[in-house]
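Rather than the whole complex, this shows some of its chains in their spots.
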Amino acid sequence: MLELRLVQGSLLKKVMDAIKDLVNDANFDCSSASFALQAMDSSHVALVALLLRAEGFEHFRCDRNISMGMNLGNMAKMLKCAGNDDIITIKGDDGSDTVTFMFESPTQDKIADFEMKLMDIDSEHLGIPDAEYQAIVRMPSAEFMRICRDLATIGDTVVISVTKEGVKFSARGDMGSANIVLRQNTTVDKPEEATIIEMNEPVSLTFALRYMNSFTKATPLSNTVTLSLSAELPIVVEYKIAEMGYIRYYLAPKIEDDEEETKPEA
Amino acid sequence: MLELRLVQGSLLKKVMDAIKDLVNDANFDCSSASFALQAMDSSHVALVALLLRAEGFEHFRCDRNISMGMNLGNMAKMLKCAGNDDIITIKGDDGSDTVTFMFESPTQDKIADFEMKLMDIDSEHLGIPDAEYQAIVRMPSAEFMRICRDLATIGDTVVISVTKEGVKFSARGDMGSANIVLRQNTTVDKPEEATIIEMNEPVSLTFALRYMNSFTKATPLSNTVTLSLSAELPIVVEYKIAEMGYIRYYLAPKIEDDEEETKPEA
């Protein structure tokens, strides 16, 4: 028996928007501690990991660990039927081949039950080792989204270069090239507008913009995003979900033929 | 000679939006008492009836009963050219094959005349007998629109079931099923947010969602909608037009093969 009640139901709608373009089908893993998901994108290039801790739910009951295979497109369509102020409850029964999403309006005058068929999905849980990163950048999530979108008009890949002074995003294509520099800036009035760089050594890595732009679908979940970079490690793009957990995206850097493109720039 | 002057011209634009997707061509019937329309949708499944009483117009002159055949798509395009604050006057001459829509801006500095060709349309006026309904539900029109839209993501038909406690809307499809229950609720602060059920006996009927979603195009005309249901009678979906009349849609219930689907549920 599973019953997870989330007062802030709109959060679950935002989570779906952050995942559904990247992953078609995935197992949600529920234990007494958390509701979580880990899945490769459909082209097996990027990895997404979602964690929602039990403490963030108003009511969280999960009698035994279960894994529920869901079509994320269908799940997103059903959750879109919840009002933005609705309380959402996820319900499952042991051995059932369905899951139920219950939406309660704030006034309790409207109650909706959406029952969705579950799927059998083969998946292996990848262990993600903790790693030391050469550079960690925390910046406003809206700014990161804007930069990825703007650079996608110029080229297919972005070079992210971090120095003590700032972080540079570069792209190059048929019509020309672009460099966007954000300076380290910790003295802003609002902490969520800061750009903070923790750096052990300069790093410069190249990534496919198509995936970066998919990751930025998580922007409504958090005011800030954290990029963790190391040579030869996948970048981690993390959006914290207040008081509940996070959504993290992992993407391996591209190995460029052209040395010019990957060499750290001063 | 016909001259109908409507200060609140935007109302006529909303009326067109409520009809034009359902009906291509129709006769508007004008008498000394009203400006009205009755037409089957293009697939001859649903019926729409519009009544605008003479009292609602600032000026209403219609010397003799006439019927003007109009292409509703063209009429909607012309009325879209009226500003939202414009006064609209509909003008016709006996024996003319055109109708003129005049739009006056509130300052009278801009006057537009749109002249539209009339059409000959065969139509028989169907008598709609007054009927007793097993259940009548009055509810917020925006809520009804939202429910029809949401259920259309799940299935093609909606089962509407009315009991004393509330009204249930259900749909079923490949990805799963959905039940949305609205409870009778007459104690809200704003009368237009109430859900009021008058019921002689429980009723449960199935309708094509495609038509229901067309009917909800009338939502901007009224804060509330009234559903009148009886077994073996078409549902009436009515939007009142303040101080002028109404727009009513009629749709026959579907006869389901599966008894489960049409049986009233407790």
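A and B are the chain letters, set down in written order, and residue numbers restart from 1 in every chain.
Criterion: contacts are C-beta pairs under 8 Å (C-beta built on N, C-alpha and C of every residue); 3 or more make two chains touch, one makes a residue touch a chain.
The structure displayed is predicted, hence computed values, not measured ones.
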2 chains shown - copies of the sequence in the complete complex: 3
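By definition in this document, only the chains that are shown with their structure count from here on.
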Parts of subunit B lying in touch with subunit A, wherever the complex brings them together: 143, 146, 150, 153-154, 175-183, 185, 188, 195
Contact footprint of subunit B on subunit A as seen in their complex: 71, 74, 77-78, 80-81, 83, 98, 107-117
